[in-house]
Structure formats: structure tokens, C-alpha cells
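A single structure is presented below for examination.
Complex shown without one protein chain; remaining protein chains in place.
Then we have subunit A:
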Amino acid sequence: MNILVVLRMIPDSAGELQLAEDGRSIDREWLDFQLNDFDDHALEEAILLKEAGGAKVTAVAVGEGANRVLQMAAARGADEVVALQSEEDAMISSREIAASIAAMARAKSADLVLCGVQSSEDVFGQLAPYVGALLDWPHVSGTNRIVANGAVLRVTQERGAGVAVTYELATPAVLGVQTASKAPRYVSGSKLREASKTPIGRATPESSGFERSAEIITLRLPVQGGSGENLGGNAETVADRLVSILAAKGLARN
């Protein structure tokens, strides 16, 4: 089985986001970029499928820091790594890159395309259904378990409230991974150093083929604070206040 897994670099979710001067984008100059968390799980699921039944895993990364994350992917078990060029200092729109991923899936004779179910920059639509529709392959998003039995996939999808639905489908297919069957593995420094020699292929993007979805007029920060009370940053005074708040509401003890 040939698996293509997509790795998108996005602004660090824990970092502070500031608006750029144009008011339509975020200021990327001092941002840290990291692998989209869901794509990390997609990579892990790809490697788990390879370990379970044999597969060739090709990782394609897009965005700032792609080379670094591709070395990590190689250290974790990806067989081939490719950096997809992207416009500098622009958000990674899944609608824009879908045609490139679909073309690469064909070029690599992929049986299965894996990507994270969502990313923080997919406001114009999610990658798995775009790629699935472009290839006219079946797609399922929100998976938390993928088992391959030859060309038949058994896929479990989270539906909320703990309800999980299991589907069966044949490859070729596109899956949007929510959670890998096991938590993403840790790679040692020595494995990373070894993988740093892995040659990184280059791919140039295809035209998206879609009309622009919408124009972002302005970005803004949500109104902060709501109506809540700020108890401040001193742990001792916060603890004192919380004890009296909980006591007043009869919530301190059973």
C-alpha cells in the first residue's frame, strides 16, 4: 500500500497572535510554526499502518519549517519526504493546496491519503473532503482508528458524546485523522540526526482550479474577558478568593 500523508505547518497554537498592519492577516514575522496537531496524528497513523501490514509512506509537508518536520517524519519511519512549495507569509488554505495534493496522490500511485481532520487555517474548507472529491475517492473525516486488511479499510469515526461509528471502505481513499490509534511517538536525537541525511524532494504547487472562496476583509481579536471577573495572577490571593467563592456557593465540600 502506498500512503501519502500531508503535514501542514501552522502558527504555534499556544503563541500569541497579532494582526498585521493590513488588518487582513496575522503578523508572521515573529511567529513560531509547528506541525498541525491533527497532521501529527495522521503521520502516526500512517506509520502504524506501515508497521502493521507494510506500506510505503510518503510525507509531503507545506509551510514554514517544512524541512525540519520532514526530517522528523523520516526519523519516525516515512520512506520518502517531499516539500511542497508555498507562498511565503501566506496562510495555508486547504482549498488552495487540495489540487496539488490530489496530483501528488496520482503521481505517487497512492492508495491512501491521510491528513489531519482540520487545521487552524482551513476556514475555506477542510483538506480531506476537497482531495477526496477532486480524486472522486471516498473520504471519511474525524477518524480515531484505521485498520487495513488488504485493500479494505475499517475506519472508526468520532461522532461526539463518545459515540463512535465504524465504516468499511476500499482503497483508494482519503481519510481526515482526528486521533491516531496510538499517541504520536517520540523520536530520539540520534534517530533525528540519522534522518537529517534523508534527501528532501521538492514539488511545485498546482493551480487550485477553484475560484476564490471569499475575501477576508478584516481580522480581529474576539472581545476579551466577557463579563467574568479577573482574579489576577497571584496564586495565593486567587486561592483565597476561590475558597470564599466556592464556600459562598456551597461548593467547597460535599
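As a working rule, a residue touches a chain if its C-beta (ideal position, glycine included) is under 8 Å from a C-beta of that chain, and two chains touch if they have at least 3 such contacts; residues count from 1.
Following the convention adopted for this analysis, contacts and distances are computed from a predicted model.
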| item | value |
| --- | --- |
| Complex member absent from the view - protein name from UniProt, among "ABC-2 family transporter", "Electron transfer flavoprotein alpha subunit apoprotein", "Na+/H+ antiporter MnhB subunit-related protein" or "Formylmethanofuran--tetrahydromethanopterin formyltransferase" | "Electron transfer flavoprotein alpha subunit apoprotein" |
| Given A:S190, A:S207 or A:N230, the one touching the chain that is not displayed | A:N230 |
| Absent-chain contact - pick from A:A103, A:V123 or A:L192 | A:V123 |
| Contacting the left-out chain in the complete assembly, out of A:A52, A:A90 or A:A239 | A:A239 |
| Residues of subunit A in contact with the chain not shown | 11, 13-14, 16-17, 19, 26, 37, 41, 94-95, 98, 117-118, 120-130, 132-134, 138-142, 154, 156-170, 176, 178-179, 182-183, 210-226, 228-236, 238-243, 245-246, 249, 251-254 |
